[in-house]
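In this view, the complex is presented without one of its protein chains, the others remaining in place.
Chain lettering (A and B) follows the sequence in which the chains are written, and residue indices restart at 1 in each chain.
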Amino acid sequence: MATTALTPAATTYRSSLYEWVTTTDHKKIGILYLVNSFVFFFIGGILALGVRSQLAVPENKLIPPELYNQLFTLHASLMLFLFIIPILAGFANYVVPLQIGAPDMAFPRINALSFWMLPLAGIIMLAGFLTPNGAAAEGWTSYSPLAQRAYSGTGTDLWVVAVTLIGTSSILGSINFLVTIFKMRAPGMTMFRLPILVWTALVTSVLVLMATPVLTSALIMLFIDRNYGGHFFDPATGGNAVLWQNIFWFYSHPAVYIMILIAMGIVSEVLPVFSRKPLFGYKAFVFATAGIGALGFSVWAHHMFTTGTVYLPFFSFMTFLIAVPTGVKMFNWIATLFRGQLRFSTPLLFALGFLTMFLIGGINGAFSAAVPVDFALHDTYWVVAHLHYVLFGGSVFGVMAGVYYWFPKMTGRMLNETLGKIHFVLMFIGFNVTFFPMHILGLEGMPRRIAMYASSSGWGGLNLLATVGSIVIAASMLPFLWNVLVSLRSGEVAGDDPWEGNTLEWATSSPPPPYNFDHLPEIRSERPVFDARHGRTSSHGTRA
Amino acid sequence: MRVKHPRNALVVGGVFVLVAIIYYLVSHDAGGTTTLAALGIAMGLAAYALVVGTSDDL
Partner (left out) sequence: MSASTALTTHAPAIAEGHRAGISNPILGMILFICSEVMFFAGLFAAYFNVRATAPVWPPSAAEVGEHLAERFDLHAEPWLAAILTIVLVSSSFTCQLGVWAIRRDDRRGLIRAIGVTMVMGIAFLIGQVYDYSQLGFGLSDGTFGTTFFTLTGFHGAHVFGGVIMLGVVLFRAMGGQFSARHHDAVEAASIYWHFVDVVWICLFSLLYIIPTK
């Protein structure tokens, strides 16, 4: 399909730095989100390598415990708050207006504000390392009394401020997405013709809107305790340390769905295109996503089973219930692939990696939903295995699928397939070598968040294996980075629709002009570009 | 999304209020009940506004 941009020079025009810094164009902002998130991904990854170096051998004197605690705290905080949540928001920012046929987001300037709060927050959080007592060191969950003034320094205050900023950025973004999705769809784009990626962005935005303010309230209460003599979480004066946990997890459980749903949306976009079949069970996907979002609010205390203050049956039951809509999605993805004409390009490989790794993560989570099992495995490496299988094996693999799928649209260039496959293989192997042994370590009783373990524990072998795996993960980033840098300059030119896609972003040039579309194909299903390509519209035979 | 009457969107909020009531009856946890009940109010309001705010064509 020939490019149809009214400004043919659009694909070769290079924007200046000033334009990037002052842009309100959702496409540029989306790319800013992606680049910023990857920067924090690499910093967080280096912190993880620090953690794995310390744990490689028993009784290691490499990193003192006080520093080790900062490493794992910032590793998690950067990965969750500055990588995974923003990068999924960034994909949504780029893709959603295109997929609904809109010219931009509803509030472009607030969109820009949302982005620029993030690098600022990241710098504030990392600035903790420069303070006398170092960065925040209580774990990303920041439980009291360890997070109180008596046991922690300025680094924790900086962490609180940074997370509050990030939360505000997210909330503003969620309002933007909801108004955009409900109010700015092109004619013919009814709610049940929305691509699943848009639906996942919708549900994620509802979760962000409702849950994140609760975290903000908890952070403010912690700040008041630490700096204004407050007594919220201080048991000595009638406060309640478990209160923090309750309010924190009321946000942080929906947060994990915020961290996965859009990645599931990406997978739901990639699978139909690369199996050349429609997505199986579209409506079931919509209702399952909504169900996961809703149920996600009622399970928070399953992170607190061992506190002795939780009504166990309610939370255990609700947690098992979430497996149902998740299972529906899993079966529907498999049914989409079944009997398809599969093209094993890199986006599909990462999507298949998502399906298999997220399945494992979901299953080991279901184990923990059983209260007696959790009593044994809480705060052990079993949980570390679970969270990495869903967040890395799930979300990160989904993100990578999205990168390889939409890089041509964003840049007008294809990524090299061979390098992509090398990236996938190294990452897949490295990931499993790192995190699978942690199931066993957890079952053997190794606690999480410890800087050192005895040689008599017998945990040395598996820890060393995990460290080797982490180095393989790091190595897998090299072909990826090389691929991106080289392809930007001299990758194969992509054209409008290199993958023979289904959704509206493939109906415009790569990259799209600033106003997105010169004209839109007729929208009569959830696959308008597929319909146009196969003459299934009422204007078949005529050129609009 | 064809909802016959926008007020039906309030059902969304009602679901969470129901969960809050059940939760209070089984756990007597004041804090959790408060956040769940507020969630019902906020969800109902958001659902209503989004449905009312959307044009009839789409």
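As a working rule, a residue touches a chain if its C-beta (ideal position, glycine included) is under 8 Å from a C-beta of that chain, and two chains touch if they have at least 3 such contacts.
Since the model is a prediction, treat every value here as computed from it, not as a measurement.
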I'm checking contacts with the chain that's been left out. Which of B:V11, B:V26 or B:V52 qualifies?
B:V52
Using the touch definition from the top, which of A:Y68, A:F182 or A:W333 touches the missing chain?
A:F182
For the chain left off this view, which of A:L209, A:L271, A:V383 or A:I473 is in contact with it?
A:L209
Just one of A:P119, A:G153 or A:G230 touches the chain that is missing; which is it?
A:G230
From A:F83, A:F107 or A:F530, residue that would touch the chain that is not displayed
A:F107
Touch rule applied to chain B and the missing chain gives residues 29-35, 37-39, 41-43, 45-46, 49-50, 52-56
Contact footprint on chain A, counting only the chain that is left out:
101-104, 106-107, 171, 174-176, 178-179, 182-184, 186-188, 209-218, 220-221, 224-225, 228-232, 237-240, 243, 246-247, 250, 517, 519-523, 539, 544
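Methods note: only the chains that are shown with their structure count from here on.
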Starting from the mean Cα coordinates of chain A and chain B, work out the distance between those two points in Å.
26
Touching residues of chain B toward chain A in the complex: what are they?
1, 15-16, 19, 22-23, 26-27, 29, 31-32, 35-36, 39, 42-43, 46, 50, 53-55, 57-58
Please name which positions on chain A make contact with chain B in the complex.
178, 182-183, 185, 187, 189-192, 206, 209-210, 214, 243, 246-247, 250, 294, 297-298, 300-301, 310-311, 313-314
